[in-house]
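Note that this complex is displayed minus one protein chain, with the remaining chains in position.
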Amino acid sequence: MLTQQILDGLSKFYPETILSVTILVIVFVELFFKKKTRVSGWIAMAGLAAAMLFTFLQVNIPAQTIFFQMVAVDPFSYFFKVLLILSGFLIVLFTFLSDEIRSSEFKTQEYYALLIALTLGGFLMASSVNLLMMYLALELSSLSSYVLAGYFKKSNRSSEAALKYVIYGGVSSGLMLFGISLIYGICGSLDMFAISAYLSANPVNLITLLIAIFLMLAGFGYKISAVPFHFWTPDVYEGSPMPVTALLSVSSKAAGFAMLIRFFLVAFQNAGHPTITTEGLHQYITLPGLHWPEVIAVIAVATMTLGNVVAIWQDNLKRLLAYSSIAQAGYMLLAFVVVSPQGISAMLTYLAVYLFMNLGAFFAAILISNKYKTENIEEMKGIGYRSPLLCVSMAVFMLSLSGIPMTAGFIGKFYIFSALINNGYIWLAIIGLMNSVVSLYYYIKILKNMFLIRPQGDTGAVSFGAGYSVLLLALAIPTIVLGIFFGPLTKFAEYSVQIFGLK
Amino acid sequence: MINNILSFLIFLPIILSIPILFFKAGKDKLIKTYTIAVTIVVFILSIILYFGFDASKSDFQFVEKVQWVTDFNIFYFLGVDGISLLLILLTTLIFPVTILAVWNSITTRTKEFYFLLLILEGSLIGVFLSLDLILFYVFWELILIPMYFIIGIWGGKNKYYATVKFFLYTMFGSLLMLVAIIWLANYATPMIGKFTTDYTELRKVSIFMPLNIQMWMFIFFGLSFAIKVPMFPFHTWLPDAHTEAPTAGSVILAAVLLKMGTYGLLRFSIGLFPLTFVRFAVPIAILGVIGIIYGALLCIAQKDMKKLVAYSSVSHMGFIVLALAGMTVESVQGGLIQMVNHGLSTGALFLFVGFIYDRRHTREIADYGGLTKIIPIFASLFLVVCLSSIGLPGLNGFVGEFMILAGSFASPNLHNNIYTILGTIGIVLSAVYLLWMYQRVMLGPVENEANRNVPDLNKREIISIIPILLFIVWIGVYPNTFLSKSEASVKRVIENVEAAKKNILNIY
Partner (left out) sequence: MLPNWLARPALAGLGLSPGYSFILYLALIFNHNLNFLQFTFENILILFFSLLAVFGALMMVTRKNPITSALYLILNFFCVSAIYLLLRAQFIAIIQVLVYAGAIMVLFLFVIMLLNLHDESKLSEKITYKKLSAILISLLLFSVLAITVYFSYMNKYREIHSSAETIGTIEVIGNELYTTFSFPFELVSFVLLAAIVGAIVLAKKKFD
């Protein structure tokens, strides 16, 4: 029975197993190389590719839980696995192409091991259905990201950022653990399905439950850098090398969202009681008296407003992107307020789109810092004429992040706002759109410096290798194409959220 | 091809803009010739469209409809009626004229400039032809990007401020419009039976929505159009954008971009929410009149020619707003022809300011004087354009203004003819500021010696301005060529309004 269960689980666990093996292989192979090599990077890529392959084999697997209801294998986790692998893959490439890391005197072997560990943590975060599992997965990905943030310690400032990250992470995961213990105390189980069953069958003390939810939100909020758990974000993003920043802003965030969605939708789903509200729409039932979507709405509005308003004042491109990514998390949370398949699939769509545009923006920033040795926006004057391809791509990413039509970002925003409006949250949608206007200001500021101002001093063309251009286009083209043909993506997202059985 | 002529109109310039990027740098002449050739082909296409258009039908013609987004029923849906036909003609005419007129004023980054110009033309035509709200929105926003770069790269001293202001203002409005589009489509879902952003479907049901909901949607739509027009309190971006833009940018901005706002008001605000528009007719008319008088007064105070022309736009667009608020067949017809007129006259005024600026590199009125003797051809043509803008009988401005005033005077929707009477003050004022400007620049003794050697218009400039003058006189003498095409469509709009008014009486 026990062996059967574990063997059965393992047969559906190949992607994660491959990633684990990859970590071990990298740690082992590293022993044979005294000098800085790229071998581990290639191993990491191979591991990710193999994991991708085996993930694809799971495409039509029926939703189920394995390992004694610890981990789910379902379309929802599948979606996030694909995102995480894609992001991991791109980050490895970024690392190869980043001068910042190439010129660093540190060996990069463990870097790749930790990168894969973070991806593995993300996989488990997206698929765990047990609170204990969830916490451990979170810790795995957090621990890896702490180290990655401080890996290439260039200055005191970046060490300080890493330390800040650890402390914030420690506190919020502690709070989350406390929330978990409260929920366990209330429901007598760590299993999300059991919690859901208990909550729908028994009266519980709502204040205690709400406190538990707040404490849990601390953990999630820290992972997706939502206000008020965002304080670490700008410093860590600025202090870490660019590929790591990109990784934190995409992989880590996506995994956090996956965990957030699954926790709320599974544990707090009053299964089997859909009703029809006055608007004739099926609405998701929350626990009586416990309006957690409203709590999320407040957090979402605070997050995007703060992110956008503070981003206006930033001169450092990395810091600006950090605040912009805080704001982007706000938009995604906005969709979560609408607890309907439409809202959640809009969120997933946005995440997929966000992957391309945000990684693209970071890659462009990497190239700019490679070639122009600057992260300051004011020093990027006129570079649009010196390296047109780079800057036009950057323009595409910026416009997409701000949600201009014909880019993927518009589609993401369109889906989010239609979900909001369809469910009667018109004012929330308006706040979101006003935020988009504010965000335009700083995205345009970058374009202004790149294109509208004449270059000063050196005006020669600056070109870069074919590999860079290919990768840049590989990110820019989807950003545009997904803005026109997005049917498959949205279908995929809708299919992924079906398992929650929302009406 | 005639069946897909609308798609050709939109995508011909957009697709043919791409080869420009591969021309060799420095081959400016080739690039310009190529661009003007493309725009002339587009103009010819639009003339084919004009002749193919059946003026007796009020429905959309040359319709193309392809499903774009399946789960939301968003369509690639194009169609032309009398209203959009005139604006298409205006757009396609203005582009080759402008390119020819500013032939030598763009010296840096020529490739990019003409590339953006063609993209701009395609998306502008797209705005006037889209019949799906989301498609409309996509083109509406797309215009911002080339315009941003045109002002930002080739603009004047304060271009950064002007571009950001222009971008944020319009974006603010258009995002509200996006909310309204989704809201409207969503609200109509139970009525139609599916979520769709098809304009022809939506306008059938939108009048039956509760009035307070209609009101909010109307405000959201209207705000974005009002900013674009620009209507009185939202006009502040316009002078900045105009003054800083290069001549070509100003011409296109004044001649075509502003029409997007009035076109939107006519097509969507009146088309979708006729009753709400009737309810708001008086405030809209008041804003229009304020725009007319305030704009004109500001013009009188201007020292810079380009700023003067920019503020005169605010004043002239006020007439069109007043016309739409009047909502009678005559006033709307007048408003429509006035959109074309304003495009021609103000476009031409900007061209003339550009010509003189190219020669003397100053736009200060005080720097000139007595130019008539030095550049007689310029002076005479400039006078014609000024008079057309003022509304001299026999020229185009008169036809539009007369129809607007006559139509809105008797309008049942405004309850009071005081707005029209106040509006006429604007005409008087326009004579004051334009003729005064003409007098200070063109007449009198030559005070500034630097003006002695200013060359007169060359052949290219004359050729470029002739089509505009031709149309100015044509519309002034025989406007029916154009009015007849739009009559059926305008009548239909007004009939819809009247029907909606009757309907509301039946409901309540």
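Read from first to last, the chains carry the letters A and B; within each, the first residue is number 1.
Operating definition for what follows: a contact is a pair of C-beta atoms (placed from the backbone, for glycine too) under 8 Å apart; a residue touches a chain by one contact, two chains touch by 3 or more.
From a predicted model like this one, the values you see are computed outputs, not experimental measurements.
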- Of the chains you can see, which ones touch the chain that is left out? A
- From A:77, A:95, A:130 or A:196, the answer for touching the chain not displayed is A:130
- Note on the structure: Given A:29, A:50, A:63 or A:143, the residue that touches the chain left out of view is A:143
- Message: What does the interface between chain A and the hidden chain look like in terms of residue numbers?
- Response: 2, 6, 9, 20, 23, 27, 34-36, 67-68, 70-71, 105-107, 110, 113-114, 117, 120, 124, 130, 132-133, 136-137, 139-140, 143-144, 146-147, 150-151, 153, 174, 182, 185-186, 205, 207-208, 211, 215
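Note that in this section only the chains that are shown with their structure count from here on.
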- Note on the structure: Rounded to the nearest Å, the gap between Cα centres of chain A and chain B is 44
- chain A partner, complex, touching residues on chain B are 69-72, 109, 134, 137-138, 141-142, 144-145, 148-149, 152-153, 159-160, 163-164, 167-168, 171-172, 175-176, 178-179, 182-183, 186, 190
- Given the complex, residues on chain A that touch chain B span 280, 385, 399, 404-406, 410, 414, 417-418, 421-422, 426, 429-430, 433-434, 436-437, 440-441, 444, 447-448, 451-453, 486-487, 490-491
